[in-house]
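With one protein chain held back, the other chains of the complex are shown just where they sit.
And now, chain A:
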C-alpha cells in the first residue's frame, strides 16, 4: 500500500481535504477492523484505570490549572528553563519555525561529524519533518520506538500519537519486517511469524545494533521543568532510556508549551499521563536529565525550543487551551470519527480530535485540508470528557469553524492580522443566511412548512446534487401533513397565530 506523505512541514495545499481522504479510508475494511479493535481495547482499559482514582476530577483540574498558569507566564518560565539548562551544562537554541529547527538540528549533527542518529519517539520532530530534512542533508535518522520503526520500515506515516502503527495488524507488521528490515540494518530472523513475542524480539535485535553504535541521539520531551532545567521523557519500551544515555551527543527538540514551573508539578502529570494514554498506573520508563554530567550519559546536550505557531495559538483566548495538551491520545481512542477515518486522513503529525484543533492553529486554515479539519467532528464531546487537562475540544472546533467561514482576527507569526473567509463556502453561507432570515420571520417559516407539507406526495425519495450526501445512505423523513404550529393553531385557537 502506498501512502502519500502528508508531513507537517510541507504546505498541504495538494493534500486532499479530510472528507475526501476519509471517504476512501472508511472503505478500507482491514483498516476499520484494526482501528476498531485497538481503540476499543485501550478505551476500556483507560476507563478502568481512571476509575481507580477517587481524585481524578481534582487531578484533571490541577493539570489544567498548572498548564494555564504556565502558558500565562510562558515568557518567564522559558527564560527560567533556559538559564537552568545552561547552568547545568546544556546549550539552548530557539527555533521560531520548522525550517529554523531543521537547520539548527542539521548543523548540530553535522558538527559532530556523524551521518547517523538514533531517535526517541517525538511528536515535535514529526511536526517539523525532521527526518526528511536530515535525509536531505545526508543524515540517516533511525526511529527506535517499535511502532515508529514499523512506520519507518514500511515507508508509511504515523496514524496515532501514541501508537503510530495502530493501523497495522500483526500480519502486516511481520510482512514489513521480513521485507524491509535488511535494508535498514540487521534483517528479520528467518521464519519470522506474527507472534507478538517474535516480532518484538526481531525489533530488539535490529535496534540493539543502532543503540550500541550511535553517537548522536535526537529526542523530544514530555516535560521541561523550569526551576531545575530538567527534561522528562515518558516511554514504555526502554528504547528512550538507551537513546538518552548511550550516545555522546543528545539533541532534544521541545515545543515551548512543554515547560512546567516546578518539579512538584510532575506529581500531577505523571498520574494523568500514563492512565490516560496507556491505561497504566505508573509509567514504565521515566527518564529525567538535567544538562550534562561528567562521565555519565551524553557529554553534549542541546535543547531546541520550538515555537512553530504556538505563540500564535496562545494569542487566541479560546484556542489556547489546545496548548495544554500532554499528547496522551485519549481523545483519539474515544473518537468515533478517528476510529472510522483513521489517522492519515488528518494529514498531519497530530491526528484525531487534538489534531483537528491543533493543526489549523499551528498551520493556519489556508489550505483545503486545514480548513476542513475543524469540521472533522460530530461534536459528540467524548474527547472533552476524557481529556486529562480538560481541553474543551468541541468549543475550539466551533471557534475554528468560525475562523474558516467568517474569517476575522488571528495572529500570524506574532502579528495581528485579519483573514478572509476560506474559499468554497459561498453557497453554504447563502443558505445559512437564508435560514437565519426565515427563522427570524415566523410567518415565512410557516409558509415554507405549509409548502413542504402540501407538496409532500411529490417529494423524491432520493436527492440529487449536494442532497445525495444525505440520501445515498439514509432514507429521507416522511413530511407530515401539517406542522406542529399549524396543528396548534388549528386545535388551540387564535392565540397561536404567527
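Quick note on the criterion: contacts are C-beta pairs under 8 Å (C-beta built on N, C-alpha and C of every residue); 3 or more make two chains touch, one makes a residue touch a chain; residues count from 1.
Here is the rule we use: contacts and distances are computed from a predicted model.
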Listed names "LytTR family DNA-binding domain-containing protein", "Sugar ABC transporter permease", "Ion-translocating oxidoreductase complex subunit C" or "L-lactate dehydrogenase complex protein LldE", matching UniProt entry of the absent chain: "L-lactate dehydrogenase complex protein LldE"
Sole residue of A:341, A:362, A:391 or A:410 that reaches the chain not shown, by the stated touch rule: A:341
Identified contact with the non-displayed chain, of A:160, A:275 or A:401: A:401
Residue of A:169, A:236, A:290 or A:489 in touch with the missing chain, whole complex considered: A:489
Residues belonging to chain A that touch the chain removed from view: 18-19, 22-23, 26-27, 32, 336-337, 340-341, 374-382, 384-385, 395, 398, 400-406, 428-429, 432-433, 435-436, 438-440, 442, 445, 449, 452, 466, 469-470, 472-477, 479-480, 482-489, 492, 496-498
